[in-house]
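Yeah, one chain of the complex is gone here, protein chain that is, but the others are all in their spots.
Note that the chains take the letters A, B and C in the order they are written out, and that residue 1 is the start of every chain.
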Amino acid sequence: MNSETGFDPALYDRFPTEKQPDEDVEELNRIWAAPKGWGLLTAVNNNYIGFWYVATSFLFFLLAGILALGMRVQLAAPMQEFLPQDTYNQFFTMHGTVMMFLFAVPAVEAIGVMLLPQMLAARDLPFPRLSAYAFWAYFVGGLAFFCSLFVGLAPDGGWFMYPPLTSETYSPGLNADFWLLGIGFIEISAIAGAVEIIVGVLRTRAPNMTLDRMPMFAWAMLVFAVMIVLAFPAVILCTMLLEIERAFNWPFFDPTRGGDPMLWQHLFWFFGHPEVYIIFLPAAGLMSVMVTSIARTELIGYRLNVLALVATGFISFGVWAHHMFATDMPAVSTGYFSAASMAVSLPAGIQVFCWIATLASGKVQSTTPAHFVIGSIVTFTMGGLTGVMVGLVPFDLQVHDTYFIVAHLHYVLIGGMVFPMFAAFYTWAPMTSSKALSDKLGKWIFWLMFTGMHVTFLPMHLTGFMGMPRRVYTYLPGRGFDVLNLTSTIGSFILGAGILLFLFDLARNFRFSTEESAGNVYRGGTLEWLPSGLYSTRSIPVVHSRQPLWDNPNICDEVEEGRYFLPNAPTGTRETLITSPIRAEPQYVQLMPGPSPWPLAAAVFTAGFFLSLTVQAYMFGIFCGVIAVFSVLRWLWETDRPLPDKKEVDIGGGIMVPVAITGPKGHGWWALNVLMVVLGMIAFMAVFAYLYLYGINPEVWIDPPSLGETALIVGANGVALACTWIGRWILKRRAGGYAHDAPWVFQAIAAVILAGSLYLDMTGWQDIGLRPTESGMGAIVFMLMVLQGQVVIISLIMAAYLGFREARGLLTTPTNVTMDIVARFIAYSAIQGTALTLLPRLFLGG
Amino acid sequence: MIDALWGWPPPVLDPAGPYSERVTILAWVLLAMALVVTLIVVIALWIAVKGPDSLKRKLGGEKTVWIGGIAFPGVVLSVLLVWGLMMTGSLSEPITGKEMRIRVVGEMWWFRVQYLDNQGRVVMDGANEIHIPTNVPVVLELTSADVIHSFWVPHLSGKKDMIPGRVTLLRIEADRPGVFGGVCAEYCGGPHALMGFVTVAHEPEEWKQWAVQRNIALGEAIEPFGSVDVAGALPVVDDDVPPRIPPTPIVGEAARGRALFMSVGCAACHRVAGTEANGLAGPDLTHVGSRRTLGAGILPNHLGTMMGWIGDSQAIKPGIRMPSYDRLPAEDIAAMAMWLEQQK
Amino acid sequence: MKSRITRQVPGRGLGLPGLARAGALTALALVSACKEPPTTRRMPDSAAASRGLALIDKVGCGACHEIPGLDWPKGRLGPSLAGFDDVGLIAGHLPNRPGTLAAFIRNAPAVKPGSTMPPMPLTEEQAADIAAYLYGIDND
Partner (left out) sequence: MDGPIDQPQNWRTLVYAFGIWLIHFGAAYSGELIFPNQSAARWVAAGATLIALAALFWLWKRGEDHSTLGLLAIGIATTGVIYDALPPLLVW
């Protein structure tokens, strides 16, 4: 098979074409120009959002690092009083939470937002306003969350927040609520980012950049984003459960009323372990890209590496309970997770040896990135090996929850993510700065950080063997821990000195600029080193190899002269080329939205909404929530524009493609599908929670309401499903004419029916005496309805939005992107509603 | 003292019983494996970066990945997995129900210890100190009264979580007499760092004496330390056993201390068998005078430390639920401490 | 008869009247002005002192006293022992001499009837070591 979409690959031979007129560049500059002054805050271009995103995540790295130094001072000697007990407990909780949620995940996502469009030679990510929203939600929410530390309200239940310690009984303050708040933001921005990255990597690659030629970083980000979509729903659900238990006393985790604290651990770690790979894989992708430029040679084992990434993505979903070996899991169960933990080490080994082989096959330049990359391989290997050790149950039971684990996880995370990130800073800073960072200073920074890292964490293995548990604010004198802890503290300050020196390097050399760049200092071979402006590259090249810049020395000039795809702006607005997911064949030109204040407003009011709920200012919260929803709709209003006069445009070389598109080929369809996977995973996790609680406490289960009522609800949902289909059918029948009300009215009827059937479901359970506060069954059954309630509310809002658009004459026939999305979402709601209704009413009723 | 229990040699590598011993062998093998693999990677990196061209050429190909990244780890991981699973199996052999049973309840932030008879009834209460005979497998019934804790005596066995609403079982066995420290390993808020206990392993004869001293009448029909059957090492006690008489006569200051203990509020949280003190919130103090530690394994136990603990426990272990009795005159505290120290 | 437990400055906690303390300090200053090193006043054996600190830790003196050099515990039931070598009288009564101090540490009620400090589980040599440490505390 030579073509995926019917596109003739022979057309690629038309490129490079003639040199295109220079006036087109000026038009591109005008179209993509960023707003000036304060207006810059409304920018949505990835050059800005990506940079702010990286900078913010680095800020959180520094803040969490300062917390770590405070903790190390406290632990330098036994029974010190540098940090009082409750402050220390807040510090270590915040250190873990901020490092994992506000630094590591956003940092890799940020690097993705910044680098991916350039690496794929796209004009921008497919949903720039969504990126802006994700960033602002993270920025505002993250800072608000961190500030809880200054008023003594920071969470203190550990970054894993095990109930019942974090339940209302044992954590009555707002502290735990702030944790849930902070995590809420990162859930939003992570999911938004994942949608962006999946669609971006699969649909906006340069033509002919097939899956086999994609930069390893893009591969890693694709796997990363899919993992986020599958793993984050678990943490979304468990934070909802905990917040509802705390606020409304629904006993999900309370064993005295038929809940179970272990439910939290399963849900949390189902997210929590993939999370580690979510952090590591993108960094590994960066490593693969960097070893090629360090060794000046192709990556050895490119396909092995892809295999390793995909294998890791799958297997990492079978290791979550290795955090729970010490709970009362059956021994055979621990065996499954132990086996999967061994299996997941294989792909990691493949990657490490790919890097070593690549380095050996080329000539390694002694640069700062090379230092960090090699340091990372050594450190990550050591962390991986201790990981294999703790994968064995009997050994894990000895070192679990001791400083041995602290050492292990820091080796993995610093070696696997922080060192690669610093290597990446040095490698890619010249792309966004008019001056490169100092390579000489960089080596000093590396040696300080590398030495500091090992002096800090190597002794901790022994501290753990000596029996020092984790998460202790102090330890007793005379237990032999003193010298080791003092060594660790000294090491942490050496590490800190390295980072301080990096800040100095940044201050001295880093000058953010979108106009000029310091150039390809380390001579990378991928597309981000093409000459670029805010519009990315002048023209989008045809890709024939994995290192196009090495293989075609003239490519920079050819791209600059507009001799490839989209050398101009054929529709006169922001746009990018959408290509097919596997072979990257040009499909259509996507129109892109420009700067807008609405994503920023939506983010600020989302933050206001969650913050108000946390401090129990409910009225103000609702007010913020309404404005946030309005802002989102307002920003979407402009994204589905009526088509320009031209239905097809020339994208270069006389190749004509359509402008905008609906249905399975469209990027919006892909994004909606990803979103439905997220919602489906949340529902799936809730089903797991239901079955789990039933398995643990079947004695609190009562008989369900009558079958007739169940049939009525299911029937109503079926009618709703039919209505969504009828609405689209009518719209199609009106081809060429005016849409009229019928299509959207049918969607509205569907949404209202769904609301009605949910109401029936709820009153049915209430009539037989089930109350959410009384038992684990009540809590989880009503929780299923809460989840359904959420999608029903969104359905109602969507139907109303569709009505507005129709009133403004924006409902185009025969197909329309907004209609498409609304109808599909409501149909999804009907299916989810049916499933969630049937589960408790039919299965194991009593 | 418990101080001596930690430090060198590391308890994880210094087994005192059959369960921890096998884990120790595994630990040494794993450490050796980690060291060897790290060396291999470091040498390979050195060759890749600085090594002679001939070696570099050998290393710089996909073959390296097949050997170093697939075949070698595959073999090592498979062997380790099989060994680890077999050990998991042998360490979790089913509990016969004939083992000696002790219930340990995690509380914020101490351990309640209850010795059970073979019917599962509590025959003696204690806190933060577990006495076991050597060479007898002991099954601990672990649970929690509030949040999740974790029980860990590194010399004897791996750890096991104490989960509210559940009873988890952990088997321990000591093969030499000694005093082994333990801690709570799961973060449980507040002064989690200062939540410890001691496990004392006695020679069987000595343990029997210890039990007899505590007025636990050993039934005639049961010989707890016979060669095979250790069922119900603590025998059935009739429900109508008369309350234990405190061993020392109450005279002078101690008598005043006893009266104070009952009147100033201690009795509301603490129980001393044979007296009207019947509180259940705090540790049982029936035998407090004979315990090795105070404050959940953190202080030695004698008259002086007892006074300091009663007078200002918050200064020693901040955040605990026992208030500092710093309003009381020192003489009163001394009297109470004297009486408590007599509760052997 | 009953003394209230007080959390006061160390000097007052030991019952040393302010005036007498000031006088003693002045006298000490005069003496030390003509003698060479002030520490020669009582020359504690450093080996004994370090044994003493270990014993203080082991026995748990900190449960009631704040003792310089001991990180934890810092009990507040008894007086702080910071600046102990400057104190003229033990517990406001006894001359602060090594022998007396050791005896007091070991069995306070016997040396000073009515003391609320209980006897300590220590041998004579151990008590002497602790006394040596306490004399080594130098807060001047």
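Assume contacts are C-beta pairs under 8 Å (C-beta built on N, C-alpha and C of every residue); 3 or more make two chains touch, one makes a residue touch a chain.
As the structure is a computational prediction, the values presented were derived from the model and not from experiment.
Student: By the document's own contact criterion, which visible chains does the hidden chain reach in the full complex?
Tutor: Every shown chain touched by the left-out chain: A, B.
Student: Sort through A:L211, A:V615 or A:L712 and give me the one touching the missing partner chain.
Tutor: For the chain that is not drawn, the touching residue is A:L211.
Student: Which is it among A:Y170, A:Y336 or A:Y759 that touches the chain not included here?
Tutor: A:Y336
Student: Among A:H95, A:R583 or A:R728, exactly one should touch the missing chain; which is it?
Tutor: Once the missing chain is taken into account, the touching residue is A:R583.
Student: Specify the residue from the set B:L35, B:I67, B:V82 or B:A281 that touches the hidden chain.
Tutor: Counting the whole complex, the residue in contact with the absent chain is B:V82.
Student: Tell me which of A:A311, A:L500 or A:I655 is the one touching the absent chain.
Tutor: Residue touching the absent chain, from the options given: A:A311.
Student: Residue by residue, what part of chain B touches the chain that was omitted?
Tutor: 62, 70, 74, 78, 81-82, 85-86, 88-89, 92-93
Student: Please identify, in ascending order, the residues of chain A that touch the omitted chain?
Tutor: Output for chain A: 1, 210-213, 301, 303-304, 306-307, 310-311, 313-315, 317-318, 330-336, 338-340, 342-343, 346-347, 582-583, 692, 695.
Following the convention adopted for this analysis, only the chains that are shown with their structure count from here on.
Student: Go ahead and note the Å separation of the Cα centroids belonging to chain B and chain C.
Tutor: Roughly 37 Å separates the two chain centres.
Student: Per the centroid of Cα atoms for each chain, what is the distance between chain A and chain C, given in Å?
Tutor: Each chain's C-alpha centroid was found; their separation is 62 Å.
Student: Show the residues in chain B shared as contacts by 2 or more other chains, in ascending order.
Tutor: Correct list: 3.
Student: Specify, in ascending order, the residues of chain C that touch 2 or more different other chains.
Tutor: Where chain C meets two or more other chains at a single residue, that happens at 57-58, 72-73.
Student: Touching chain A in the complex: which residues of chain C?
Tutor: Going by the criterion above, the answer is residues 57-58, 71-73.
Student: Okay, in this complex, where on chain C does chain B touch?
Tutor: Going by the criterion above, the answer is residues 1-5, 7, 57-64, 72-78, 116-121.
Student: Which stretch or stretches of chain B touch chain A in the complex?
Tutor: Answer in residue numbers: 3, 5-8, 10-13, 20, 22-23, 26-27, 30-31, 33-34, 37-38, 41-42, 44-45, 47-49, 51, 56-57, 59-62, 64-65, 68-70, 72-74, 77-78, 80-81, 83-85, 87-89, 91-92, 108, 146-148, 150, 152, 154, 157-161, 163-166, 168-169, 181, 183-194, 298, 318-319.
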